[in-house]
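After the structure tokens below, expect a handful of questions from me.
What you see is the complex with one protein chain gone and the rest in place.
As written, the chain order gives the labels A and B, with residue 1 at the start of each chain.
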Amino acid sequence: MLLKELSEAFGVSGHEGAVRRVIVDAIKDLVDEHRVDALGNLIALKKGSGESKRKVMVAAHMDEVGLMIVYVEREGSLRFRPVGGIDDRVLLSKKVLIGDNKVPGVIGVKPIHLLEPKQRNQVMRVEEMSIDIGAASKDEAEHSVKLGDYAAFDVPFTELGGTLRTVKGKAFDDRAGCAVLIELLRGSYPFDLYAAFTVQEEVGMRGAQVAAYSIAPDVAFALEGTICDDLPKKRDVSPTTTLGAGPAITVMDRSVIADPRLVNLLAETAQKNGIPYQFKQPGIGGTDAGAIHLSRQGVPSVVVAVPSRYIHAPVCVLSLDDLDNAVRLMRETLAQVQGLDLDR
Amino acid sequence: MKELIKALTEAFGPSGYEDAVRELIKARIAGHADQVRTDALGNLIALKKGRPQNGVPSRRIMLTAHMDEIGVIISHVDDKGFLRFSNIGGVFPIGLVGSRVVFADGSIGVIGRERPESPTEFPTMEKMYIDTGAPDKQHQTHKVGDVAAFTRPFVDQGQRLVAKAFDDRIACAVLVQTLLELPTSPHDAYFVFTVQEEVGLRGATTSAFSIEPDVAIAVDVTTTGDTPEAWPMAVSLGAGPAIKVKDRGMLAHVGVKTWMAKTAEKLGMPYQFEVLEAGSTDAMAIQTSRAGVAAGVLSIPSRYTHSPSEMVDYGDVQDSVKLLLGLLSGSVEI
Partner (left out) sequence: MQTKEFLKKLSEASGVSGYEAPVRELVREEFLQYTQELRVDPMGSLIACKRGEPNGAGPRRSIMLAGHMDEIGLLVTKLEKGFLRFGTVGGFDLRVLLGQEVVVHGKKDLPGVIGTRPPHVLSAEEQEHILPLDKLFIDVGLSPEELAQWVRVGDIITIQRGFTELSNNLVSGKAFDDRAAVACIANCLQHLTTLRHTWDVYAVATVQEEVGLKGALTSAFGIAPDVGIAIDVGHGNMLGVPEVDTVNVGGGPALAIGPNIHPTMYSRLVDVAKANEISYQPDAIPGRSGTDAWAMQVAREGMPTALISIPLRYMHTSVETISLKDVERIGRLLALFISGLNEEFARDIGLPQAPA
């Protein structure tokens, strides 16, 4: 399954090549042209049937949060830092794969038996952690890894089944979005569709910024794998999104206020076609749309996301129903973008 | 001008939802600009073309005032019909409890707070909610994504005025008034009423890219150092418009700053230099547009910024119009 291949591919921000290769393979026969720009964005053009001069950009980011090796200790263990936003507390006792050779390593922890009682309640900071690849010395370690190597979590993709057809794996933020975008490229549209598989979203929406500048679209959609915090809670507060309730439409997050006309188009399209959908809790998170909508003279933009539990941690969970519905919603909506009045 | 100020400050316009303010301004300036358009993000751009004047090189000047105000957005409707919310722009939690908000449809909500864990617990937005008086969830008409602004009436105390959203509607008033009073100018003057300043100077970013000005002046508000035990700051209410030197986000272009000061001196009007610890303005975004723009800020002193009761001095407001008219009439000397 495509999502499996995408999820298991290695692509920490700044080093997305392996993911890009999987995607190029999947789309090269579906598009008219594709190129890779200076930052590594994969920009593919699916020419429209010619009735329209409108340029529509749909973006999904290829990068995932991960780690970078910053120092090799004399006794062979590796110091590292996060690339993108990772809660230090999710790192302990996890498996990683380092570099293009996927050297296996583990993030070890001092055993509980050896801890003083008060230490058990202290959060361990990433500066105190290290990765063990089994090397007995710096020299030995440097035969297989070096400063600057990227490390990703070692998490195989698994289907969990159930009525929601859930799956678990790493990097659903944003391989889920990439999967949706690839599916969309199977359709045909009256306008020129620029599919931008962007880089470095997790370190500041960098790829989207330059891709948007170069494409200069009239309207843009960002596809994401977004926060789904529907765990049981004591207080009656928002779960941000709920698994199984359909693709989530962003009205406003920290990086963008979505164009209300696009939000309405999505909601109406969903209702008309009986596609479940939800609104993402406003005011949370940021996406490529944040960079795209401010490009040049401004681009009306919106975000559509697949709810994913536990993003920015090694193992995420999503529902294939939500993913399929995201594809349906986008397909039906894109079919109407042509006629949307974007004048003011 | 007071009637214009009242209408502008009482209008509804949280970031992203500035339509009512834009319509109001459009109506006021109708017939006074050579070109008026609204861009992709919603910025209102009015151009008064320059008429050549001997010996004065013509420049593209961009003046901005932002139409949006801070507000809140509904993030969750709970089982009993209470509304949880998130901030739009820099909302200080400390002023929220007991505050009234108004939705686009005119209905009112009151902000309440969960019981604090300890009597000295600092209030946070996560522990607040809006109560619209709905008896239960079924009767709650508002939904996730609805936005609301703070609401207070405008008060004219003569020399001093009090209202919500002087940041930045007072500047919108100044800009409208300047546009209306401007006879002719040798320069192409772009009066830009921007959107979404409070959430990241977004309207200024895109409008600057499209206008490509030679020089830009953002008109905004600045706080004062003249209240009890205030953070030390040289700006006072009633001491004239402030010419910005620096704020948290930018350093004003030295040439623009000097040109503004010299012009104020020539007009024989009071002015003050401003260094602001926190906050920035549209000028920050315009300054780094494309290959760079000479940008400065005309700040209208205002106390209690980002509270529902901001206060300005009417003399400062009138002097701000005077200064802008002076700047637009002569050579741009930066």
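Just so we're on the same page, contacts are C-beta pairs under 8 Å (C-beta built on N, C-alpha and C of every residue); 3 or more make two chains touch, one makes a residue touch a chain.
The structure displayed is predicted, hence computed values, not measured ones.
Of the chains on view, those touched by the hidden chain across the whole complex are A, B. Touching the chain that is not shown, out of B:7, B:36, B:180 or B:245: B:245 (per the contact rule at the top).
The missing chain, though absent from the display, is touched by one residue of B:201, B:264, B:294 or B:312; that residue is B:294.
Taking the complete complex into account, residues 13-15, 36-39, 41, 67-71, 79, 81-84, 127, 146-148, 200, 203-204, 206-207, 209-210, 213-214 of chain A touch the chain not shown. Mapped onto chain B, contacts with the missing chain fall at residues 225, 231-234, 245-246, 249-252, 254, 257, 272-275, 277, 287-288, 290-294.
In the analysis below, only the chains that are shown with their structure count from here on.
Chain geometry summary: the mean Cα position of chain A and that of chain B are 36 Å apart.
Residue ranges of chain A in contact with chain B, taken from their complex: 236-238, 251-252, 257, 263, 279, 281-284, 293-294, 296-300, 342, 344.
Listing the residues of chain B that touch chain A in their complex gives 15-16, 37-43, 73-76, 78-80, 84, 86-88, 126, 144-145, 196, 199, 202, 205-207, 209-210.
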